[in-house]
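Note that one protein chain of the assembly has been removed; the remaining protein chains are unaltered in position.
In this document, chain identifiers A, B and C correspond to the written order of the chains, with residue numbering beginning at 1 in each.
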Amino acid sequence: MNNEPENYLSEHSVRSWLLTTDHKRIGILYLLSILVYFAVAAVAAALMRLTLLNPTGDLVLPETYNKLFTLHGVLMVWFFLIPSIPAVLGNFVIPMMIGARDVAFPKLNLLSWYLFNIGGLCVLYAVVVGGVDTGWTFYTPYSTTYANGHVVTMIMGVFIAGFGSILTGLNFIVTIHKMRAPGLTWFRLPLFIWSLYSTSLILVLATPVLAITLLAIAVERLWGVGIFDPNLGGDPVLFQHMFWFYSHPAVYIMILPGMGVISEVIPCFSRKRIFGYHFVAFSSIAIAVVGFSVWGHHMFVSSQSVYAAMVFSVLSFIVAVPSAIKVFNWTATLYKGSISYDTPMLYAFGFIGLFTIGGLTGLFLASIAVDVHLHDTYFVVAHFHYIMVGGMVLSFMGGLHYWWPKITGRMYPEIMGRIAALVTFIGFNLTFFPQFLLGYLGQPRRYHAYPPEFQVFHVLSTAGASILGIGYLMPLLYFVWSLKYGQRAPANPWKATGLEWQTPSPPPSENFHETPIVTEEPYDYHPEADELPPEPQHA
Amino acid sequence: MSHTIVPLKTYATIFVLLMVLLGLTVGVAYLDLGALNLAAAMAIAVAKAILIILFFMHIRYGRKLTWVFAGAGFFWLAILLVLAMTDYATR
Amino acid sequence: MPEPAIAHAHQFESAEQQRDADTLGMWTFLATEVLFFGGLIMCYTFGRFSYPQAFEAASHHLYVGYGGPNTAILLCSSFTMALAVRSAQLGRRKALVGFLIATILFGLGFLVVKGFEYHTDYVEQLVPRWRFHWEGADAGHAELFFWLYFVLTGLHAIHVTIGVGLLTVVAILGWRGRITAENHMTAEITGLYWHFVDIVWVFLFPLLYLIGHR
Partner (left out) sequence: MNFHLFPEQASTVARESDWMFWALTAASLFICLLVFLPLAWFAIKYRRGRKVNRQLADVATWKIEVTWTLIPLVLVMALFAWSADAFFRMESAPVGALEVNVVGKQWMWKLQHAEGPREINELHIPLGRPVKLTMTSQDVIHDFFVPAFRMKQDVVPGRYTTEWFTPTRVGRYHIFCAQYCGTTHSAMVGWVHVMEPQDYTRWLAQGSPEPMAAQGQALFHSLGCSGCHGVSSKIHAPPLEGLYGHLIPLETKEFVMADDKYIRDSILLPASQIAAGYQNLMPSFKGHISEEEIMELIAYIKSIANQAPEGSAP
């Protein structure tokens, strides 16, 4: 990177990275750390899939299998999915999108990264010294009384990382409120900002309840007495209420940012203003708010009262509507556009398809009568992987390709990108579609061994997982390759309209040489004329 | 954030009010009002909290946005309590 | 953390923007704190709803003679804190430091009273699992009450301790003349936190101490 104008990557010392307060560098630090956690969790998943090739599960012992799915869940949820788009792409892009020099509290931002990794190391430590087999849901009284292993260590890891996400959310909320460039009103904001604002609301308002719930578990485990203990008249179901008060909104932490990325990518690669901007923007807020009052649909068979189940069921059905609105608007955006099939767009197509299936199968689980059968089966596993992997991972990959030129100043190899997107899509469907059938047949989740009649579906699923693995490995390789051999990226390779594209790639440390002034609505694309949109005026 | 300097008298009045409310809440606790005991205790606590938030924490002189954020925490807590208690109250 | 004599940090356009951001940041953090304590309030609500008699009987074993004066102490500390912030706004250095020290002393006073109270609880065998003996009916649910009592008040005491630490830092900064009429946000923000800790106690006091007296 010699002979380049000063940019945020110019300084190379380790110290300059570990003590950086630059939101772009912190974004990259997050990218590297979540890759590590993702790799560990993916290995766990691979071992599980291999074990399940055989109905008797001979590859690993039952307790090992249980530790594997706990590790997979904990790492994927808290150390990959939740920080993926917000902490990596959000950190990198938000200040640039709103024309700011940095987030509102850069030191807190760095502190978040350290908290996140201290938490991650706690979790890995708990695994190395013996593992935990409670599942990522830590249901009581198993987690408080009966489970062996280092439950408290792992809980402390999640607890500490939780404060990292609270601070990230806080930082984003304040940044979006207070740091916007002159002229950048709320309805001129890119939809990525709206979706991350909604995400941050959830991070800030839900995570503390998880923290206190986990703390209560740790106290109960260490002290031997607590409110979840049925022996004292406490209630294990109370834990589920409090846990899902966080963990259901957390699902939206994992999908809203993905929706934000898709709302950027689709207008750009169809050269068209997004259809129904206000509806897409407010549907994010609606999801964040209504999403807080649907948690009881995880508890339809938990012995919750019938009336509470009704309330949660109706709210769960309602929360499907804003998601549907988004899908319809994305589709309508394509109408009379000028559509190209670059890698980010392929991921966006994949996202719409898989997210739609994931969302629709959610309706099955919101219908209490059907959920009684499907609850805790592979149907649920397939459903949430369609949202988490089909939705979040695909949109994360799409966003990473989209902003890769901005982040690194290099282009990734386009053909390889398209192939990888296709391989991922195929591998994903082969892995998880059979699991819908398995679930309907009645195969429960978290089973190390299973009746032989289910084997066919497991074999298909494992075969799909190996293809999916290739789909993940390819980008890893060509991204690294592109750092040295990729074409140099211009400031705006996609001819996109966002402010982040109005500054060089990679951007200077202060993001903009002069603070931009915004006078236009976002997504000022023109399908008839395939040309660069007018430059925004500068101060 | 505006730079309103609150007069000493206001702070002193609020402080006196808070102490009176403290006395009141202890007094009410020793009366048998049935279910109203809890309601009274909570009403007084809410009144105290509102006084502190409005005057000591300067919300009254701040931006509308701060009002929203001050309310958000309590609103979301209400979601948790109301929906979870829907379960326990109808078992 | 405090910004030196320069008006604002590099990421901001103006000192006013920074002040706005700091205030909003603190309020967002306090919203988080509401839900942090809120989780335990949820546990309390469940327990109180399910076992009203046991909770009232258990509450009767707590002393209003500790909890009441402690509430008064915290209310006083909030008052002196508000006056400290006012002094900062007016740029009155000595008054600022004086009121801060008063607030710190009230905070420490609260902790000392709390310490004596915990000692009494210990002597009267009210510490769940560790040292718990219950004469009346329904020992199990009474134990739950005391579990909640210790977790809630313990967590609150941790917050008070952190607050005292922050106030000490602010007092030192104030003494060194680093807090001025133009640059008083450190005092203001710390004040918000301190008042919040007071508000938590305003709710804990009736919930824990005052439910068993009729």
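Note that contacts are C-beta pairs under 8 Å (C-beta built on N, C-alpha and C of every residue); 3 or more make two chains touch, one makes a residue touch a chain.
In this text the structure is predicted, and so the values were computed from the model without any measurement.
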Chains shown that the absent chain touches, full complex:
A, C
From the listed residues A:Tyr114, A:Phe187 or A:Tyr341, report the one that touches the chain absent from this view.
A:Tyr341
If the hidden chain were put back, which of A:Trp17, A:Tyr125, A:Trp223 or A:Phe328 would touch it?
A:Phe328
Write down which of A:Phe275, A:Phe384, A:Tyr412 or A:Trp501 is the residue touching the left-out chain.
A:Phe275
Hidden partner interface residues of subunit A, rising order:
57, 62-63, 66, 133, 135, 137, 139, 141-142, 145-147, 230-231, 233, 235-237, 270-271, 275-276, 279, 301-303, 306, 309-310, 313-314, 317-318, 320-321, 324-325, 327-329, 331-332, 334-341, 349, 352-353, 356-357, 360-361, 363-364, 366-370, 372-373, 375-377, 437, 440-442, 444-453, 455-456, 527-528, 530
Just the residue numbers, please: which parts of subunit C touch the chain that's not shown?
51, 53-54, 137-141
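Just so it is clear, only the chains that are shown with their structure count from here on.
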Quick one: label the inter-chain contact graph as line, ring, star, complete or other.
complete
Suppose chain centres are the mean of their C-alpha atoms. Which chain sits farthest from subunit C?
A
Winner on C-beta contact pairs when B-C is weighed against A-B
B-C
Inter-chain centre distance, subunit A versus subunit B - centres from mean C-alpha coordinates, in Å:
37
Which subunit A residues touch at least two other chains?
177, 205, 209, 238, 241-242
Which residues of subunit B are in contact with two or more other chains?
65, 72-73, 76, 80, 84, 88-89
The residues of subunit B that touch subunit A in their complex are 65, 72-73, 76, 79-80, 83-84, 86-91
Show me the residue ranges of subunit C that touch subunit B in the complex, using the header's touch definition.
16, 19-20, 23-24, 27-28, 30-35, 38-39, 41-42, 45-46, 49-50, 64, 68, 71-72, 75-76, 78-79, 81-83, 86, 89-90, 188, 191-192, 195-196, 198-199, 202-203, 205-207, 210-211, 213-214
Okay, in this complex, where on subunit B does subunit C touch?
1, 3, 5-6, 8, 11, 14-15, 18-19, 22, 25-26, 29-33, 37-38, 41-42, 44-45, 48-49, 52-53, 55-58, 62-63, 65-66, 69-70, 72-74, 76-77, 80-81, 84-85, 88-89
